[in-house]
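For this depiction, one protein chain was excluded, whereas all remaining protein chains were kept in their positions.
To keep things simple, chains are lettered A and B as they appear, and every chain counts its residues starting from 1.
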Amino acid sequence: MEKRFMKGNEAIAEAAVMAGCRYFYGYPITPQNEIPEYFSWRLPEVGGIFIQAESEIGAINMCYGTSGSGARVMTSSSGPGLSLKAEGISYMAGANLPVVIVNIMRAGPGLGSIQPSQSDYLQATKGGGHGDYNCLVYAPTGVQSAVDLVQLAFDKADEYRMPAIILGDGVIGQMMEPVVIQEKKPIKVDKSWATVGWKDKNRPRAVINSLSLVPSELEEWNLNLQAKYKKIKESEVLYETYNMEDSDILVVAYGSTSRTIRSAIDENELKGHKIGLFTPISLWPYPEKELKEATKGKKCVLVVEMSAGQMLQDVKLAVGDTAPVHFYGRMGGIIPTAEEIFAQILKLGEVL
Amino acid sequence: MSETLVFKRPDMLRNVGFHYCPGCTHGIIHRLIAECIEELGLSDKTIGVAPVGCSVLAYDYFNCDMQEAAHGRAPAVATGIKRVHEDACVFTYQGDGDLASIGTAEIIHAAARSENISVFFVNNAIYGMTGGQMAPTTLVGQKATTSPHGRNQKYAGMPIRMSEVMAAIEGAYYIERVMVVDVKSINNAKKAIKKSLQYQMEGKGFSMVEILSTCPTGWGMTPLDAVEWLKKDMVDYYPLGLIKEGN
Partner (left out) sequence: MNIKMIFAGYGGQGALLSGQLISYAAMLEDKHVTWFPSYGPEMRGGAASCSVIISDKRIGSPIIQSADAVIALNQPSFDKFEPFVKPEGVLIYNTSMTDSGLKESRSDVKYLGLPISDMANELGNLRVANMIALGCLNELLKCAKTESIIEALKVRLGEKRADLIELNKVAIEKGGNAAK
(Lines give C-alpha, C1' and ligand atoms only; values in the text may rest on other atoms or scores of the structure.)
Protein backbone atom coordinates (compact mmCIF):
# COMPACT_ATOMS: atom_id res chain seq x y z
CA MET A 1 0.00 0.00 0.00
CA GLU A 2 1.05 3.52 -0.73
CA LYS A 3 2.68 5.28 2.17
CA ARG A 4 1.77 8.94 2.52
CA PHE A 5 3.29 11.59 4.74
CA MET A 6 0.43 13.36 6.46
CA LYS A 7 -0.53 15.51 9.41
CA GLY A 8 -2.60 13.73 12.04
CA ASN A 9 -5.54 16.06 11.43
CA GLU A 10 -5.54 15.50 7.66
CA ALA A 11 -5.12 11.76 8.04
CA ILE A 12 -8.09 11.66 10.41
CA ALA A 13 -10.26 13.33 7.75
CA GLU A 14 -9.06 11.08 4.94
CA ALA A 15 -9.55 7.98 7.11
CA ALA A 16 -13.15 9.04 7.66
CA VAL A 17 -13.74 9.49 3.93
CA MET A 18 -12.23 6.06 3.28
CA ALA A 19 -14.55 4.61 5.92
CA GLY A 20 -17.58 5.89 4.02
CA CYS A 21 -18.22 9.13 5.91
CA ARG A 22 -19.84 11.60 3.52
CA TYR A 23 -21.03 14.26 5.97
CA PHE A 24 -18.94 16.59 8.10
CA TYR A 25 -20.11 19.60 10.09
CA GLY A 26 -17.67 21.70 12.08
CA TYR A 27 -16.57 25.08 13.35
CA PRO A 28 -13.01 26.47 13.34
CA ILE A 29 -10.87 26.10 16.45
CA THR A 30 -7.13 25.52 16.82
CA PRO A 31 -5.41 23.02 16.85
CA GLN A 32 -7.84 20.97 14.72
CA ASN A 33 -8.48 23.33 11.77
CA GLU A 34 -6.85 21.04 9.21
CA ILE A 35 -9.74 18.59 9.73
CA PRO A 36 -12.58 20.86 8.47
CA GLU A 37 -10.22 22.40 5.90
CA TYR A 38 -9.48 18.96 4.47
CA PHE A 39 -13.13 17.90 4.40
CA SER A 40 -14.15 21.17 2.72
CA TRP A 41 -12.41 20.16 -0.53
CA ARG A 42 -12.37 16.38 -0.13
CA LEU A 43 -16.05 15.70 0.51
CA PRO A 44 -17.36 17.46 -2.61
CA GLU A 45 -14.95 15.25 -4.61
CA VAL A 46 -16.79 12.14 -3.42
CA GLY A 47 -20.31 13.58 -3.52
CA GLY A 48 -20.38 14.35 0.19
CA ILE A 49 -21.42 17.41 2.16
CA PHE A 50 -19.27 19.76 4.22
CA ILE A 51 -20.91 22.57 6.17
CA GLN A 52 -19.06 25.13 8.24
CA ALA A 53 -21.72 25.44 10.91
CA GLU A 54 -22.69 28.60 12.79
CA SER A 55 -21.31 27.09 16.00
CA GLU A 56 -20.24 23.82 17.54
CA ILE A 57 -23.82 23.54 18.77
CA GLY A 58 -25.10 23.86 15.22
CA ALA A 59 -22.54 21.31 14.02
CA ILE A 60 -23.41 18.59 16.52
CA ASN A 61 -27.13 19.07 15.88
CA MET A 62 -26.58 18.75 12.15
CA CYS A 63 -24.82 15.49 13.02
CA TYR A 64 -27.95 14.49 14.96
CA GLY A 65 -30.16 15.10 11.91
CA THR A 66 -27.82 13.34 9.51
CA SER A 67 -27.16 10.37 11.77
CA GLY A 68 -30.89 10.09 12.43
CA SER A 69 -31.30 9.99 8.66
CA GLY A 70 -29.07 6.93 8.46
CA ALA A 71 -25.78 8.35 7.15
CA ARG A 72 -22.25 8.23 8.56
CA VAL A 73 -21.28 11.62 9.94
CA MET A 74 -18.38 13.27 11.75
CA THR A 75 -17.64 16.47 13.63
CA SER A 76 -14.41 17.67 15.20
CA SER A 77 -13.31 20.36 17.62
CA SER A 78 -11.06 21.10 20.57
CA GLY A 79 -11.90 21.45 24.29
CA PRO A 80 -13.99 24.66 24.31
CA GLY A 81 -15.95 23.40 21.33
CA LEU A 82 -16.55 20.04 23.00
CA SER A 83 -18.08 21.89 25.95
CA LEU A 84 -20.59 23.37 23.50
CA LYS A 85 -21.20 20.03 21.83
CA ALA A 86 -21.87 18.35 25.18
CA GLU A 87 -25.59 19.04 24.89
CA GLY A 88 -25.86 17.41 21.49
CA ILE A 89 -23.68 14.46 22.50
CA SER A 90 -26.02 13.72 25.41
CA TYR A 91 -29.02 13.88 23.04
CA MET A 92 -27.34 11.59 20.54
CA ALA A 93 -26.38 9.11 23.26
CA GLY A 94 -29.96 9.25 24.54
CA ALA A 95 -31.44 8.78 21.07
CA ASN A 96 -29.04 5.90 20.24
CA LEU A 97 -27.41 7.76 17.37
CA PRO A 98 -23.98 6.89 15.97
CA VAL A 99 -21.50 9.70 15.31
CA VAL A 100 -17.73 10.09 15.39
CA ILE A 101 -16.49 13.15 17.27
CA VAL A 102 -12.84 14.20 17.24
CA ASN A 103 -11.35 16.24 20.08
CA ILE A 104 -7.83 17.50 19.42
CA MET A 105 -7.25 18.58 23.00
CA ARG A 106 -5.75 21.93 23.94
CA ALA A 107 -4.97 23.30 27.38
CA GLY A 108 -7.83 24.63 29.52
CA PRO A 109 -9.82 25.52 31.48
CA GLY A 110 -11.69 28.36 29.83
CA LEU A 111 -10.01 29.77 26.78
CA GLY A 112 -6.73 28.27 28.02
CA SER A 113 -4.28 28.02 25.16
CA ILE A 114 -3.95 26.18 21.87
CA GLN A 115 -1.00 24.04 22.95
CA PRO A 116 -1.36 20.27 23.49
CA SER A 117 -3.04 18.93 26.61
CA GLN A 118 -4.91 15.92 27.94
CA SER A 119 -7.23 17.75 30.28
CA ASP A 120 -10.51 16.72 28.61
CA TYR A 121 -10.16 13.09 29.73
CA LEU A 122 -12.89 13.32 32.34
CA GLN A 123 -15.18 15.26 29.99
CA ALA A 124 -14.83 12.55 27.35
CA THR A 125 -14.93 9.45 29.52
CA LYS A 126 -17.32 10.45 32.30
CA GLY A 127 -19.93 12.34 30.33
CA GLY A 128 -19.49 16.05 29.73
CA GLY A 129 -23.19 16.34 29.09
CA HIS A 130 -26.15 15.50 31.32
CA GLY A 131 -27.59 12.09 32.15
CA ASP A 132 -26.32 8.54 32.52
CA TYR A 133 -24.52 7.96 29.29
CA ASN A 134 -21.15 6.99 27.91
CA CYS A 135 -19.34 7.43 24.65
CA LEU A 136 -16.77 5.10 23.19
CA VAL A 137 -13.46 6.94 23.64
CA TYR A 138 -10.33 6.07 21.67
CA ALA A 139 -6.92 7.69 22.21
CA PRO A 140 -4.53 7.49 19.24
CA THR A 141 -0.78 7.40 19.85
CA GLY A 142 0.24 8.63 16.40
CA VAL A 143 -0.95 9.33 12.90
CA GLN A 144 -1.41 5.69 11.80
CA SER A 145 -3.06 4.90 15.09
CA ALA A 146 -5.45 7.84 14.57
CA VAL A 147 -6.37 6.54 11.12
CA ASP A 148 -7.02 3.01 12.39
CA LEU A 149 -9.05 4.22 15.35
CA VAL A 150 -11.19 6.61 13.29
CA GLN A 151 -12.16 3.76 11.00
CA LEU A 152 -12.81 1.47 13.95
CA ALA A 153 -14.85 4.20 15.66
CA PHE A 154 -17.25 4.47 12.71
CA ASP A 155 -17.92 0.73 12.80
CA LYS A 156 -18.29 0.58 16.57
CA ALA A 157 -20.53 3.67 16.65
CA ASP A 158 -22.78 2.01 14.07
CA GLU A 159 -22.67 -1.37 15.76
CA TYR A 160 -23.66 -0.01 19.17
CA ARG A 161 -25.65 3.02 17.93
CA MET A 162 -23.79 5.54 20.06
CA PRO A 163 -21.28 8.41 19.82
CA ALA A 164 -17.59 7.53 19.60
CA ILE A 165 -14.93 10.09 20.51
CA ILE A 166 -11.40 10.21 19.13
CA LEU A 167 -9.47 11.86 21.95
CA GLY A 168 -6.28 13.20 20.43
CA ASP A 169 -4.18 16.18 21.40
CA GLY A 170 -2.30 18.97 19.66
CA VAL A 171 0.73 16.72 19.14
CA ILE A 172 -1.28 14.00 17.40
CA GLY A 173 -3.20 16.55 15.32
CA GLN A 174 -0.21 18.62 14.21
CA MET A 175 2.53 16.04 13.74
CA MET A 176 3.28 14.38 10.41
CA GLU A 177 4.15 10.72 10.03
CA PRO A 178 4.17 8.14 7.27
CA VAL A 179 0.73 6.58 7.07
CA VAL A 180 -1.25 4.08 5.01
CA ILE A 181 -4.96 4.82 4.61
CA GLN A 182 -7.01 2.03 3.12
CA GLU A 183 -10.63 1.95 2.17
CA LYS A 184 -12.67 0.35 4.89
CA LYS A 185 -16.12 -0.87 3.94
CA PRO A 186 -18.66 -0.05 6.66
CA ILE A 187 -19.92 -3.02 8.66
CA LYS A 188 -23.43 -4.08 7.74
CA VAL A 189 -25.95 -2.87 10.29
CA ASP A 190 -29.72 -2.50 10.27
CA LYS A 191 -30.64 1.17 9.97
CA SER A 192 -34.38 0.72 9.51
CA TRP A 193 -34.75 3.04 12.52
CA ALA A 194 -33.58 6.03 10.44
CA THR A 195 -35.91 8.75 9.18
CA VAL A 196 -35.98 8.53 5.40
CA GLY A 197 -39.67 9.29 4.77
CA TRP A 198 -42.27 6.66 5.64
CA LYS A 199 -42.72 4.92 2.32
CA ASP A 200 -42.10 1.43 3.60
CA LYS A 201 -45.12 0.79 5.81
CA ASN A 202 -43.76 -2.64 6.74
CA ARG A 203 -41.47 -0.94 9.20
CA PRO A 204 -42.69 1.12 12.15
CA ARG A 205 -42.75 4.91 11.81
CA ALA A 206 -39.20 6.15 12.48
CA VAL A 207 -38.91 8.49 15.45
CA ILE A 208 -35.53 9.77 16.62
CA ASN A 209 -36.03 10.83 20.20
CA SER A 210 -34.72 10.79 23.75
CA LEU A 211 -37.85 12.13 25.48
CA SER A 212 -39.85 9.76 27.65
CA LEU A 213 -42.20 11.38 30.14
CA VAL A 214 -43.25 8.19 31.92
CA PRO A 215 -40.60 7.45 34.59
CA SER A 216 -40.89 3.67 34.33
CA GLU A 217 -40.44 3.86 30.56
CA LEU A 218 -37.46 6.19 30.86
CA GLU A 219 -35.90 3.89 33.43
CA GLU A 220 -36.38 1.00 31.02
CA TRP A 221 -34.72 3.11 28.30
CA ASN A 222 -31.81 3.79 30.64
CA LEU A 223 -31.51 0.13 31.60
CA ASN A 224 -31.17 -0.70 27.91
CA LEU A 225 -28.38 1.85 27.60
CA GLN A 226 -26.64 0.40 30.65
CA ALA A 227 -26.95 -3.13 29.27
CA LYS A 228 -25.30 -1.93 26.07
CA TYR A 229 -22.49 -0.29 28.06
CA LYS A 230 -21.95 -3.47 30.08
CA LYS A 231 -21.54 -5.49 26.90
CA ILE A 232 -19.04 -2.94 25.56
CA LYS A 233 -17.00 -3.05 28.77
CA GLU A 234 -16.72 -6.79 28.35
CA SER A 235 -15.73 -6.85 24.70
CA GLU A 236 -14.31 -3.56 23.42
CA VAL A 237 -11.27 -2.87 25.60
CA LEU A 238 -8.08 -1.91 23.73
CA TYR A 239 -4.59 -1.31 25.10
CA GLU A 240 -0.90 -1.77 24.28
CA THR A 241 2.05 -2.78 26.42
CA TYR A 242 5.78 -2.25 25.95
CA ASN A 243 8.82 -3.65 27.72
CA MET A 244 6.68 -5.42 30.32
CA GLU A 245 8.85 -8.43 31.04
CA ASP A 246 10.75 -8.27 34.33
CA SER A 247 9.96 -4.58 34.71
CA ASP A 248 9.58 -3.35 38.25
CA ILE A 249 8.06 0.06 37.58
CA LEU A 250 4.96 0.33 35.40
CA VAL A 251 4.26 3.64 33.70
CA VAL A 252 0.69 4.26 32.53
CA ALA A 253 0.15 6.92 29.88
CA TYR A 254 -2.08 7.38 26.83
CA GLY A 255 -1.93 9.31 23.58
CA SER A 256 1.16 11.34 22.73
CA THR A 257 2.39 11.10 26.32
CA SER A 258 2.83 7.34 25.97
CA ARG A 259 5.28 8.03 23.14
CA THR A 260 7.34 10.26 25.40
CA ILE A 261 7.52 7.42 27.92
CA ARG A 262 8.67 5.12 25.13
CA SER A 263 11.47 7.59 24.41
CA ALA A 264 12.37 7.69 28.10
CA ILE A 265 12.56 3.89 28.16
CA ASP A 266 14.52 3.59 24.90
CA GLU A 267 16.99 6.35 25.51
CA ASN A 268 18.00 5.85 29.11
CA GLU A 269 19.83 3.31 31.20
CA LEU A 270 17.70 3.15 34.28
CA LYS A 271 20.27 2.06 36.86
CA GLY A 272 19.02 -1.44 37.42
CA HIS A 273 15.37 -0.55 37.12
CA LYS A 274 13.33 -1.89 34.26
CA ILE A 275 10.40 0.15 33.11
CA GLY A 276 7.24 -1.21 31.54
CA LEU A 277 4.68 0.87 29.68
CA PHE A 278 0.92 0.32 29.69
CA THR A 279 -0.97 2.40 27.11
CA PRO A 280 -4.77 2.36 27.24
CA ILE A 281 -6.16 2.83 23.71
CA SER A 282 -9.83 2.65 24.65
CA LEU A 283 -10.27 5.16 27.48
CA TRP A 284 -13.91 4.15 27.71
CA PRO A 285 -14.26 1.28 28.15
CA TYR A 286 -11.15 1.49 30.35
CA PRO A 287 -8.91 -1.59 30.42
CA GLU A 288 -9.41 -2.05 34.17
CA LYS A 289 -8.84 -5.78 34.51
CA GLU A 290 -5.93 -5.76 32.11
CA LEU A 291 -4.22 -2.92 33.94
CA LYS A 292 -4.67 -4.57 37.32
CA GLU A 293 -3.22 -7.76 35.90
CA ALA A 294 -0.27 -5.83 34.45
CA THR A 295 0.57 -4.27 37.82
CA LYS A 296 0.90 -7.60 39.60
CA GLY A 297 4.47 -8.06 40.84
CA LYS A 298 5.39 -4.44 40.04
CA LYS A 299 6.94 -2.32 42.76
CA CYS A 300 4.95 0.76 41.82
CA VAL A 301 2.89 2.48 39.13
CA LEU A 302 3.59 5.93 37.69
CA VAL A 303 0.82 7.71 35.81
CA VAL A 304 1.96 10.48 33.45
CA GLU A 305 -0.53 12.89 31.86
CA MET A 306 -0.72 16.38 30.41
CA SER A 307 -3.29 17.21 33.09
CA ALA A 308 -3.65 17.54 36.85
CA GLY A 309 -4.33 13.81 37.06
CA GLN A 310 -7.56 12.86 35.33
CA MET A 311 -6.88 9.32 34.08
CA LEU A 312 -5.15 8.85 37.44
CA GLN A 313 -8.61 8.30 38.94
CA ASP A 314 -9.29 5.36 36.65
CA VAL A 315 -5.83 3.91 37.26
CA LYS A 316 -6.33 4.05 41.04
CA LEU A 317 -9.71 2.37 40.72
CA ALA A 318 -8.26 -0.35 38.51
CA VAL A 319 -5.06 -1.00 40.44
CA GLY A 320 -6.60 -0.89 43.92
CA ASP A 321 -4.02 -2.02 46.46
CA THR A 322 -2.03 -4.15 44.05
CA ALA A 323 0.72 -1.52 43.82
CA PRO A 324 1.26 2.07 45.01
CA VAL A 325 0.27 4.63 42.37
CA HIS A 326 2.31 7.80 41.76
CA PHE A 327 1.59 10.67 39.43
CA TYR A 328 3.47 13.14 37.27
CA GLY A 329 1.65 15.72 35.19
CA ARG A 330 2.23 18.95 33.32
CA MET A 331 -0.43 21.51 32.46
CA GLY A 332 -0.89 24.70 30.50
CA GLY A 333 0.18 23.21 27.18
CA ILE A 334 3.58 22.03 28.40
CA ILE A 335 4.61 18.69 26.96
CA PRO A 336 6.64 16.73 29.49
CA THR A 337 10.03 15.75 28.09
CA ALA A 338 11.52 12.28 28.13
CA GLU A 339 14.30 13.71 30.32
CA GLU A 340 11.99 15.00 33.04
CA ILE A 341 9.97 11.79 33.08
CA PHE A 342 13.22 9.85 33.30
CA ALA A 343 14.12 11.97 36.33
CA GLN A 344 10.76 11.13 37.93
CA ILE A 345 11.35 7.45 37.35
CA LEU A 346 14.82 7.65 38.89
CA LYS A 347 13.36 9.37 41.93
CA LEU A 348 10.86 6.55 42.32
CA GLY A 349 13.68 4.06 41.85
CA GLU A 350 15.57 5.55 44.77
CA VAL A 351 12.59 5.18 47.07
CA LEU A 352 12.01 1.56 46.10
CA MET B 1 -80.82 6.74 7.32
CA SER B 2 -77.35 6.87 5.82
CA GLU B 3 -74.39 8.71 7.33
CA THR B 4 -72.05 10.87 5.27
CA LEU B 5 -68.57 11.61 6.58
CA VAL B 6 -68.04 15.34 6.26
CA PHE B 7 -65.10 15.89 8.58
CA LYS B 8 -62.35 13.50 9.56
CA ARG B 9 -58.93 13.39 11.12
CA PRO B 10 -56.31 13.75 8.40
CA ASP B 11 -54.31 10.55 7.94
CA MET B 12 -51.21 12.66 8.54
CA LEU B 13 -52.29 13.03 12.17
CA ARG B 14 -52.04 9.93 14.34
CA ASN B 15 -55.03 8.70 16.26
CA VAL B 16 -53.86 9.98 19.64
CA GLY B 17 -55.29 12.76 21.78
CA PHE B 18 -53.44 16.10 21.90
CA HIS B 19 -52.09 17.12 25.28
CA TYR B 20 -52.69 20.80 24.52
CA CYS B 21 -54.78 22.96 26.88
CA PRO B 22 -58.35 23.86 25.99
CA GLY B 23 -58.46 26.94 23.78
CA CYS B 24 -54.86 26.59 22.61
CA THR B 25 -54.49 26.81 18.83
CA HIS B 26 -51.60 24.32 18.45
CA GLY B 27 -54.20 21.72 17.50
CA ILE B 28 -55.50 23.81 14.60
CA ILE B 29 -51.96 24.45 13.36
CA HIS B 30 -51.09 20.73 13.54
CA ARG B 31 -54.19 19.97 11.51
CA LEU B 32 -53.42 22.58 8.87
CA ILE B 33 -49.89 21.28 8.38
CA ALA B 34 -51.16 17.69 8.20
CA GLU B 35 -53.83 18.65 5.63
CA CYS B 36 -51.36 20.51 3.46
CA ILE B 37 -48.82 17.66 3.44
CA GLU B 38 -51.58 15.24 2.52
CA GLU B 39 -53.10 17.44 -0.17
CA LEU B 40 -49.68 17.92 -1.76
CA GLY B 41 -49.15 14.16 -1.79
CA LEU B 42 -46.05 14.43 0.39
CA SER B 43 -47.11 12.10 3.21
CA ASP B 44 -44.56 9.37 2.58
CA LYS B 45 -41.67 11.70 1.89
CA THR B 46 -42.03 14.04 4.83
CA ILE B 47 -39.64 14.16 7.78
CA GLY B 48 -40.64 16.51 10.59
CA VAL B 49 -38.58 17.99 13.41
CA ALA B 50 -40.22 18.62 16.77
CA PRO B 51 -38.88 21.27 19.18
CA VAL B 52 -38.68 21.66 22.93
CA GLY B 53 -41.64 23.57 24.29
CA CYS B 54 -45.38 22.93 24.27
CA SER B 55 -45.12 21.08 20.98
CA VAL B 56 -42.36 18.80 22.28
CA LEU B 57 -44.65 15.81 21.69
CA ALA B 58 -45.36 16.77 18.07
CA TYR B 59 -43.38 13.68 16.99
CA ASP B 60 -46.22 11.67 18.52
CA TYR B 61 -48.90 13.50 16.54
CA PHE B 62 -47.64 13.77 12.97
CA ASN B 63 -47.97 10.47 11.17
CA CYS B 64 -44.61 10.59 9.40
CA ASP B 65 -40.95 9.96 10.23
CA MET B 66 -39.97 12.47 12.92
CA GLN B 67 -36.93 13.66 14.84
CA GLU B 68 -37.08 15.31 18.24
CA ALA B 69 -34.49 18.11 18.48
CA ALA B 70 -32.83 19.75 21.46
CA HIS B 71 -34.20 23.17 22.47
CA GLY B 72 -33.74 25.64 19.62
CA ARG B 73 -31.71 23.28 17.45
CA ALA B 74 -34.47 22.12 15.08
CA PRO B 75 -33.11 24.13 12.09
CA ALA B 76 -29.67 22.51 12.50
CA VAL B 77 -31.24 19.06 12.82
CA ALA B 78 -33.40 19.76 9.76
CA THR B 79 -30.25 20.82 7.90
CA GLY B 80 -28.64 17.50 8.78
CA ILE B 81 -31.71 15.63 7.50
CA LYS B 82 -32.26 17.63 4.32
CA ARG B 83 -28.62 17.33 3.23
CA VAL B 84 -29.02 13.54 3.29
CA HIS B 85 -32.55 13.38 1.84
CA GLU B 86 -32.63 16.23 -0.65
CA ASP B 87 -35.96 15.12 -2.12
CA ALA B 88 -37.72 14.77 1.21
CA CYS B 89 -40.15 17.36 2.55
CA VAL B 90 -38.52 18.56 5.77
CA PHE B 91 -40.27 20.85 8.22
CA THR B 92 -39.59 22.15 11.70
CA TYR B 93 -42.29 23.07 14.16
CA GLN B 94 -40.99 25.57 16.71
CA GLY B 95 -42.30 27.83 19.43
CA ASP B 96 -41.12 31.34 20.23
CA GLY B 97 -38.80 30.35 23.09
CA ASP B 98 -37.28 27.71 20.86
CA LEU B 99 -36.90 29.79 17.71
CA ALA B 100 -36.68 33.39 18.92
CA SER B 101 -34.53 32.92 22.01
CA ILE B 102 -32.35 29.86 22.50
CA GLY B 103 -32.33 28.97 18.81
CA THR B 104 -31.66 32.32 17.15
CA ALA B 105 -28.25 31.30 15.83
CA GLU B 106 -29.62 28.09 14.31
CA ILE B 107 -32.64 29.72 12.62
CA ILE B 108 -30.70 32.67 11.24
CA HIS B 109 -27.94 30.53 9.78
CA ALA B 110 -30.34 27.97 8.34
CA ALA B 111 -31.89 30.91 6.48
CA ALA B 112 -28.49 32.35 5.58
CA ARG B 113 -27.59 29.03 3.95
CA SER B 114 -31.06 29.09 2.40
CA GLU B 115 -31.65 25.57 3.62
CA ASN B 116 -34.50 24.20 1.57
CA ILE B 117 -36.84 23.57 4.50
CA SER B 118 -40.18 24.84 5.83
CA VAL B 119 -40.24 26.36 9.30
CA PHE B 120 -43.54 26.69 11.14
CA PHE B 121 -43.01 29.18 13.91
CA VAL B 122 -45.77 29.26 16.51
CA ASN B 123 -45.67 32.55 18.39
CA ASN B 124 -47.84 32.69 21.51
CA ALA B 125 -45.76 35.32 23.30
CA ILE B 126 -45.01 33.10 26.29
CA TYR B 127 -43.20 29.98 27.51
CA GLY B 128 -46.18 27.61 27.80
CA MET B 129 -44.62 24.25 28.67
CA THR B 130 -42.51 25.53 31.55
CA GLY B 131 -45.40 27.40 33.13
CA GLY B 132 -45.83 30.86 31.65
CA GLN B 133 -42.46 32.61 31.82
CA MET B 134 -41.62 35.70 29.79
CA ALA B 135 -40.67 34.95 26.19
CA PRO B 136 -38.57 37.00 23.75
CA THR B 137 -41.93 37.74 22.10
CA THR B 138 -43.84 38.70 25.27
CA LEU B 139 -45.41 42.11 24.74
CA VAL B 140 -44.48 45.13 26.84
CA GLY B 141 -46.79 45.19 29.86
CA GLN B 142 -47.79 41.56 29.40
CA LYS B 143 -47.66 39.60 32.67
CA ALA B 144 -45.69 36.39 32.89
CA THR B 145 -44.30 34.41 35.83
CA THR B 146 -40.90 36.02 35.32
CA SER B 147 -42.39 39.45 34.60
CA PRO B 148 -45.03 39.51 37.32
CA HIS B 149 -45.71 43.22 36.89
CA GLY B 150 -45.77 43.04 33.15
CA ARG B 151 -42.80 43.12 30.76
CA ASN B 152 -40.76 46.19 31.58
CA GLN B 153 -39.08 47.58 28.51
CA LYS B 154 -36.38 49.19 30.64
CA TYR B 155 -35.23 45.87 32.09
CA ALA B 156 -36.29 43.29 29.54
CA GLY B 157 -36.12 45.22 26.30
CA MET B 158 -38.64 45.00 23.50
CA PRO B 159 -40.13 41.84 22.00
CA ILE B 160 -38.49 40.54 18.81
CA ARG B 161 -40.37 40.51 15.52
CA MET B 162 -38.75 37.38 14.12
CA SER B 163 -40.41 37.44 10.72
CA GLU B 164 -39.02 40.90 10.03
CA VAL B 165 -35.60 39.79 11.28
CA MET B 166 -35.69 36.74 9.02
CA ALA B 167 -36.87 38.74 6.02
CA ALA B 168 -33.66 40.75 6.24
CA ILE B 169 -31.66 37.63 5.48
CA GLU B 170 -30.79 37.21 1.83
CA GLY B 171 -31.26 33.44 1.89
CA ALA B 172 -34.87 33.56 3.12
CA TYR B 173 -37.27 33.01 0.20
CA TYR B 174 -40.68 33.24 1.74
CA ILE B 175 -41.79 34.76 5.07
CA GLU B 176 -45.41 35.34 6.07
CA ARG B 177 -47.18 36.03 9.36
CA VAL B 178 -50.67 34.60 9.93
CA MET B 179 -53.08 33.81 12.77
CA VAL B 180 -55.65 31.06 13.40
CA VAL B 181 -58.55 32.65 15.26
CA ASP B 182 -61.48 32.42 12.82
CA VAL B 183 -62.42 30.70 9.56
CA LYS B 184 -60.97 33.40 7.37
CA SER B 185 -57.64 33.63 9.16
CA ILE B 186 -57.39 29.83 9.38
CA ASN B 187 -57.90 29.57 5.62
CA ASN B 188 -55.21 32.21 5.10
CA ALA B 189 -52.85 30.36 7.40
CA LYS B 190 -53.43 27.15 5.47
CA LYS B 191 -52.61 28.91 2.20
CA ALA B 192 -49.34 30.17 3.67
CA ILE B 193 -48.38 26.77 5.05
CA LYS B 194 -49.11 25.14 1.73
CA LYS B 195 -47.16 27.76 -0.16
CA SER B 196 -44.16 27.19 2.07
CA LEU B 197 -44.22 23.43 1.42
CA GLN B 198 -44.71 23.98 -2.32
CA TYR B 199 -41.79 26.38 -2.48
CA GLN B 200 -39.66 23.78 -0.71
CA MET B 201 -40.61 21.11 -3.22
CA GLU B 202 -39.75 23.56 -6.00
CA GLY B 203 -36.32 24.00 -4.41
CA LYS B 204 -36.76 27.70 -3.66
CA GLY B 205 -34.96 27.49 -0.34
CA PHE B 206 -35.73 28.64 3.16
CA SER B 207 -39.23 29.67 4.16
CA MET B 208 -40.91 30.45 7.45
CA VAL B 209 -44.55 30.92 8.36
CA GLU B 210 -45.07 32.66 11.70
CA ILE B 211 -48.39 31.68 13.20
CA LEU B 212 -49.71 33.83 16.03
CA SER B 213 -51.27 31.50 18.56
CA THR B 214 -53.23 31.81 21.78
CA CYS B 215 -52.17 30.52 25.19
CA PRO B 216 -55.19 31.00 27.45
CA THR B 217 -53.50 29.10 30.29
CA GLY B 218 -50.27 31.07 30.16
CA TRP B 219 -52.03 34.36 29.57
CA GLY B 220 -54.59 33.74 32.36
CA MET B 221 -57.55 34.36 30.07
CA THR B 222 -60.59 32.50 28.81
CA PRO B 223 -60.12 31.13 25.28
CA LEU B 224 -62.43 33.79 23.88
CA ASP B 225 -60.67 36.63 25.71
CA ALA B 226 -57.39 35.18 24.47
CA VAL B 227 -58.60 35.34 20.86
CA GLU B 228 -59.65 38.96 21.33
CA TRP B 229 -56.30 39.87 22.95
CA LEU B 230 -54.42 38.19 20.11
CA LYS B 231 -56.43 40.00 17.41
CA LYS B 232 -55.98 43.38 19.07
CA ASP B 233 -52.75 43.50 21.08
CA MET B 234 -50.63 40.90 19.37
CA VAL B 235 -51.58 41.81 15.81
CA ASP B 236 -50.93 45.43 16.67
CA TYR B 237 -47.27 44.62 17.40
CA TYR B 238 -46.93 41.70 15.01
CA PRO B 239 -48.66 42.84 11.79
CA LEU B 240 -50.11 40.07 9.64
CA GLY B 241 -49.41 39.42 6.01
CA LEU B 242 -46.75 38.59 3.50
CA ILE B 243 -43.36 39.88 4.62
CA LYS B 244 -41.09 38.46 1.95
CA GLU B 245 -41.48 36.39 -1.18
CA GLY B 246 -38.64 35.73 -3.60
CA ASN B 247 -34.98 36.63 -3.19
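Everything below uses one rule, namely that a residue touches a chain if its C-beta (ideal position, glycine included) is under 8 Å from a C-beta of that chain, and two chains touch if they have at least 3 such contacts.
A quick note: this is a predicted structure, and the numbers were derived from the prediction, not measured.
Shown chains touched by the hidden chain across the complete assembly: A.
Among A:Leu122, A:Leu211 or A:Ile335, the one in contact with the hidden chain is A:Ile335.
Of the candidate positions A:Arg262, A:Lys298 or A:His326, contact with the unshown chain belongs to A:Arg262.
Only one of A:Met176, A:Leu238 or A:Ala343 touches the chain withheld from this view, namely A:Met176. Listed for chain A, the residues touching the missing chain in the whole complex are 3, 5, 30-31, 113-115, 170-171, 174-178, 256, 259-267, 335, 337-339.
Here is the rule we use: only the chains that are shown with their structure count from here on.
Annotation: 39 Å between the Cα-based centres of chain A and chain B.
For chain B in complex with chain A, the residues that touch the partner chain are 43-47, 49, 56-57, 59-60, 63-70, 73, 76-85, 88-89, 105-106, 108-109, 113. Chain A makes touch with chain B in their complex at residues 23, 25, 49, 51, 53-55, 57-59, 61-71, 73, 87-88, 91, 95, 195-199, 205-211.
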